[in-house]
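Since the structure comes first, as structure tokens, the remarks are kept for the end.
A single protein chain has been omitted from the complex, and every remaining protein chain is retained in its original position.
A, B and C label the chains in the order they appear, each numbered from 1.
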Amino acid sequence: MTETESVTEHHMAPEEEHEEEYALFRQVMADLEGDVLIEGSYVHKQPRRLFFQVLPDKLRDVVQYFMTTHDMWQASTLSGRDLGDDLQANYHFFLNDQKIAITLRVNVPRNKPEYSSITDLMPAFEFVENELRELFGVIPVGHPKPRRCELPENWPKNEYPMRKDWADPRGLMQRSKTTGPKKPEEY
Amino acid sequence: MTESDEPRIVIPPRVTIPIGPQHPALKEPGMFKLTVEGERIIDAEVNIGYNHRSIEKIAEGRTFLQVLYLAERICGICSATHNGTLAQAVEAAAEVEIPERAKFIRTLTWELERIHSHILWLGVAFHEVGFDTAFMYSWRDREVVMDLLETLSGNRVNYAMNTIGGVRRDVTDSLKETLLKGLDKLEERMKYYRDVAIYEKTFWNRVDGVGVLPNKIAKSHGAVGPTGRGSNVPTDVRFNDPTQAYVHLRDSGEFEMVLSDREDVAGRAIVRVVETIEAVRMCRWLLHNLPDGPIRERVRPRIQPNEVLARYEAPRGEVIHYLVTNGSDKPERWKVRAPTHANWVSMAYTLRGGYLADAPIILAAIDPCFSCTDRVVLVDAEDETIQLKPLDVLRAESNKWYESRT
Amino acid sequence: MQGILDGIVHILIQSFGILVFPGIFFISFLALLWEWIDRKFYARLQNRMGPMHTGWHGILQPLMDFLKLLGKEDLTPEKADKRSFAAVPFVMLSLSIILTMFLPIVDMNPLVPGIQGILSFEGDVIIVLFISTLMAITIVLAGYFSSNPFGQTGAARTGMLLISFEIPLIISMITPAMLTGSLRVSTIMNRLAGQAGIASLPLAYLWLLILPFIIFIVAIQAELERIPFDVSHAETEIVHGWQVEYSGKKLAMIHLAEDIMLVYAAGLAVTMFLGGPYLLEFIPLEVFSVGFASLMATTWVGWIYYALVFILKSVIVVLILSNMRTLFARWRIDQIVRAGWKFIVPLALVNLMVVQFALVYIFPLLGVV
Partner (left out) sequence: MGFLRKLINRARVKSPYVFHFNSGSCNGCDIEIIAALMPRLDLERFGIKLVGSPRHADVMLCTGPVTEQIKPRLQRIYEQMAEPKFVVAIGSCACSGGVFRGSYNVLGGVDQAIPVTAYIPGCPPKPSAITYGAYKLLEVLSEQLGISEDVAAEPVAEEQTESIKEAVEA
């Protein structure tokens, strides 16, 4: 993926028909000046979707702000992304009162993919943060229960299969294409 | 016998009981380590990942249309859910508006699926508490809705109704009649099961006050779907963030979110049963108000770069598809969050302090769906053939066949 | 000489009785038949067909299950106590067979008036109750010897069932004993049925048997560990409970022992409350009754007749027990214990008091003795 594409991925919404979203967006941007980057934060064309780019060390503050100010309790999920140089964690929330889905994004550098976990604030993220650590190698520091979640027990430590550059060193993807029964002694 | 000076306190031994990965209460692999003292559960630990099929990774190598079929196979029970939600996500990314009729038919499939899934759950719940007669009866009546789905889509489980830009099959007038007739029967039967679930004393005793999930905990632990609604948490995407024909359903004012403040398994059961009756009414409304028009819109295979968060209320709760496109015909990143995944955390909470005998019904109460949870993504239509041939061989053979024809 | 010959004939008849006709073979046959009836009735009530393709309407299905299990590999888990683990199925099977020996099915001994069981002596009610308790204890041992968490949980639950439902079972069986003034199964049955030269009881006494019969049916369902009391081998909770580690021949024996226990349970209900294998004798025609009974007692026609009546009555009890299985959800163990101690046991005690009161005060007052 090239630089230009990653920019055009953001489809800003027009002001009309998105008044509620813009009102919330402006309020948040004003309240969180310094914690949230303007670049990467926008109101999406799809109705009721807001995206915020958060600084990695400010994530806990931002989540706490949303929880206190906007009564945000519905934690949806967390999805990882591989952007090339950076790895990204997308926290998806839903504000039940305004009925708006917000996404908080954290970019962490590939060589030191760490940021502080928010599982102690919102227990709902226990499994997904573990999953992010396993599949992308992004480490939520301070996670209360770090453990194996999705991958098999014998999975090597330094392999993160969802990263784009994971090249399947052990031929696992090819192996799954074999068919037909084995000989009795091979089992 | 000598009398000891100090009274000894006897603590029952702590036994760790593994439930799973294979256990008759779970039709799917998942592992719950329950630490029990006598019959009381002291601690519960959820261990998943037995079903991890790396669907998200496979999807990155497939085109959108292929991923659509793969999405269907994330979960066999809510196949229309993932299939439809992905189609919705791709349409949103391509910024295409699909015809009204397609929206209605898509919603109809979803609601019929909800009926089938809830009856399935009801049967499983009866089975978990050893009420096999009601289990058999409810699954017998589930065949009615399975038949309706089969006549509608041609398949019993993986419906493949949705495609990018609309739906694949139309609802004819005669089919409409059949559906309406079947819905009448279903409504009658569901009212009967509602009464069974509420007034059958032995069943009620097993679910009343069991697996209590207080409203506050449900909120902080992110419970969704009937699990959350059974604890009076108003999370229902159909009303909070409607898409497709749900906008019309909500605007018609005839339907409301089903909530229960019982906070236990009984509450979840009631929410599910009442929701099924609501779903039958919704189906009927959709059929009566079905607009005319085309059922499909053409969408170009290459989707512009975009990022989309598609949500839908599956039978088990909120499904989220986070789709990032990059201008090619393959997804850049596709994340699926199935509802069960959100309910694990709260379930471990509800297990603690309960009886061992209640563990199966508590587990079943969230309607766990491990296959949704342990992520997957990808599909080969050719593999549906019966022969056990590698894909490459098949491809070579098909090439030869075409060569021989020309 | 004549005495010795008589003795040999007596021994032959006795051993035929023990081994073949009302004994082991016949009981095993009934056990498999009862299982078929149970399964079939259960399936029909659930809108299914049940076994269909093994013999006539699947009548050979239980036999085939048994034979198949006999032909399977016998596995013993590593951690289990090997000898005890292997011994338990044999103990269960033999105990259950001994239990059925006490049931009076046909007239084995023409010298004694009335129908007697193969084993019959004064005070055998106590032995029967003792052995049926022993059965439950064997099950507890079976669970513990398998060294499996599910097995041990199942064993503990069987113990809980034992302490809460054995007492109402015993009390419910005391009522017929009190009414007849005997602790011998055969005498109780003969007196209740008013047969074999023993003075018959007034009909008013029979009203007192209704409540203990209901208690008995509930308690025996718990003794047999069937729904709603199947906590100790609940499939969805603890897999198969105490049976989880058994396979092959041992499992076949356990299944057979369970089926024989069903024969015993139904037979005991028939014997203690429903008048045993007597049917036509209830018709209050003195001449007919006496002549009929003496005819039946002396010929082989009598054996077949009594066996058929016994089967008929037992089937009714089996159907009642099967019906109970379909009607309820499984109870939780604490609910069972609570129901047992809060409801069934007090009911049984009240019943005991009512019977005693009626026997001592009310019946003499009314003039029925």
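Note that contacts are C-beta pairs under 8 Å (C-beta built on N, C-alpha and C of every residue); 3 or more make two chains touch, one makes a residue touch a chain.
What you see is a predicted model; the values in this text were computed from it and never measured.
Colleague: Give the labels of the shown chains that the missing chain contacts, considering the complete complex.
Modeller: If we consider the entire complex, the absent chain touches A, B, C.
Colleague: Looking beyond the chains shown, say which of C:N47, C:S94, C:N323 or C:Q356 touches the absent one.
Modeller: Here the residue in touch with the unshown chain is C:N47.
Colleague: Touching the hidden chain in the full complex, which residues of subunit A are there? Just list them.
Modeller: Touch with the absent chain occurs at residues 151-155, 161, 168, 172-173, 175-182, 184, 187.
Colleague: Considering the whole complex, not just the chains shown, which residues of subunit B touch the missing one?
Modeller: Residues in contact with the chain left out: 21-24, 27-29, 49-55, 57-58, 61, 69-70, 73-77, 79, 120, 136-137, 139-140, 142-143, 146, 156-158, 369-371, 374, 376, 378-380, 383-386, 388, 391.
Colleague: Touching residues of subunit C against the unshown chain: what are they?
Modeller: Residues of subunit C in contact with the hidden chain: 39, 43, 46-54, 58, 60-61, 63-68, 70-75, 235-236, 239-240, 243-248, 251.
Quick note on the criterion: only the chains that are shown with their structure count from here on.
Colleague: Looking at CA centres, what chain is most distant from subunit C?
Modeller: Taking each chain's C-alpha mean as its centre, the farthest from subunit C is A.
Colleague: What's the distance between the Cα centroids of subunit B and subunit C, rounded to whole Å?
Modeller: 47
Colleague: Determine the centre-to-centre distance between subunit A and subunit C, using the mean Cα coordinates as centres, and give it in whole Å.
Modeller: 65
Colleague: Two-or-more-chain contact residues of subunit A, please, as numbers and ranges.
Modeller: Answer for subunit A, listing residues that touch two or more other chains: there are none.
Colleague: Hey, which residues of subunit B end up touching subunit C in the complex?
Modeller: Residues 15-18, 23-25, 36, 38-39, 126-134, 136-137, 140, 200, 202-203, 205-206, 355-360.
Colleague: If you look only at subunit B, which of its residues touch subunit A in the complex?
Modeller: Going by the criterion above, the answer is residues 48-49, 52, 54, 56-57, 92, 95, 219-222, 224, 234-235, 240-241, 304-309, 311, 318, 320, 322, 324-327, 332-333, 335, 337, 341-342, 344-345, 374-375, 388-392.
Colleague: With touch defined as at the start, can you tell me which subunit C residues reach subunit B in the complex?
Modeller: Interface residues on subunit C, with respect to subunit B: 45-48, 149-150, 152-153, 156, 227-228, 230-231, 234-239, 326-335.
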